[in-house]
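The complex is shown incomplete by one protein chain, all other protein chains being positioned as in the whole.
Here is chain A:
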Amino acid sequence: MSGFVSLYLDPQIRDWVLFPITLVMILVGILRHYVVILLQSPPKKLPREAVREQRALTRSQVLRSSAANSPIPPTYYKSISRHLSEAFEAGTYLKDGPPREGDAPKAPPNPMSDPAAMDGMMAGMKTQMVMMVPQMVIMGWINFFFQGFVLIKLPFPLTLGFKSMLQRGIETQDMDVRWVSSLSWYFLNFFGLNGLYRLILGGDNSADSSRDMTASPFAAAPAAGAPDFGKLFKAERDNLEFSEGLYSWVGEGVEDRVLQRYGLKSP
């Protein structure tokens, strides 16, 4: 059984099926890269107030990150910390200014009615479409013309577990796992061409479609949508209070440390 070739592959299959499938997939990937570049809208410019709101949290994060060994003396730390805490409480950093008395608490905006959120979602959808459509067309093309074709024989043996991966579209129990069907060749290319794209198009190309499989346009939208900064600020106040408990100045006892280093004071 083993030792002689049980199947003979026509070289025409190699020339007219194997190479074209690979070539078409590479070209579609490159095309996709450029289409995505065309579709990308420039990042929207935010007004000053919105930038300020977005970055307000970094202020307290910067302060807190070094609180346990802070470079600034206690009075300065306390004044900054208290100022931030009051500003967060009053909502000074909110885009629309501090909330007035009697304002009804705002409901979270509906992403379908908010044009800004809609834009983000559309951008995700567009790249998804550029990914999905050509892949579906190629798959349909292969299924229609080359269904059940055996394209190549791998030069190394494999276990039976690979049968479903390498021989999709061929329902033969007894065939050696080393034979690869056309549909499986498509999938191998689909997941394996990224390295080639990186060679041709550079590191951050958008030709590889297998990466987008995991990201759904709808799952990404809420995360990118505007968080409720009012709530975030309120939560940050607790963190500030906590850090104030941790706070110690780096200058605390620094004279003893220096003297110890010179051996003038026993530790």
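The definition used in the following text is that contacts are C-beta pairs under 8 Å (C-beta built on N, C-alpha and C of every residue); 3 or more make two chains touch, one makes a residue touch a chain; residues count from 1.
Convention: contacts and distances are computed from a predicted model.
Undergrad: Just by its UniProt name, which of "Protein farnesyltransferase subunit beta", "Exoribonuclease phosphorolytic domain-containing protein", "ER membrane protein complex subunit 2" or "Ribonuclease H2 subunit C" is the chain not shown in this complex?
TA: Cross-referencing UniProt, the chain left out corresponds to "ER membrane protein complex subunit 2".
Undergrad: From the listed residues A:Leu46, A:Met136 or A:Met165, report the one that touches the chain absent from this view.
TA: Residue touching the absent chain, from the options given: A:Leu46.
Undergrad: Looking beyond the chains shown, say which of A:Ser41, A:Thr75, A:Thr159 or A:Ser266 touches the absent one.
TA: Within the whole complex, the residue contacting the unshown chain is A:Thr75.
Undergrad: Could you pull out which residues of chain A are in touch with the chain that's been left out?
TA: Per the touch rule, chain A residues meeting the hidden chain are 45-48, 50-52, 55-56, 58-59, 62-63, 66, 70-76, 79-80, 250-251, 254-259, 261-265.
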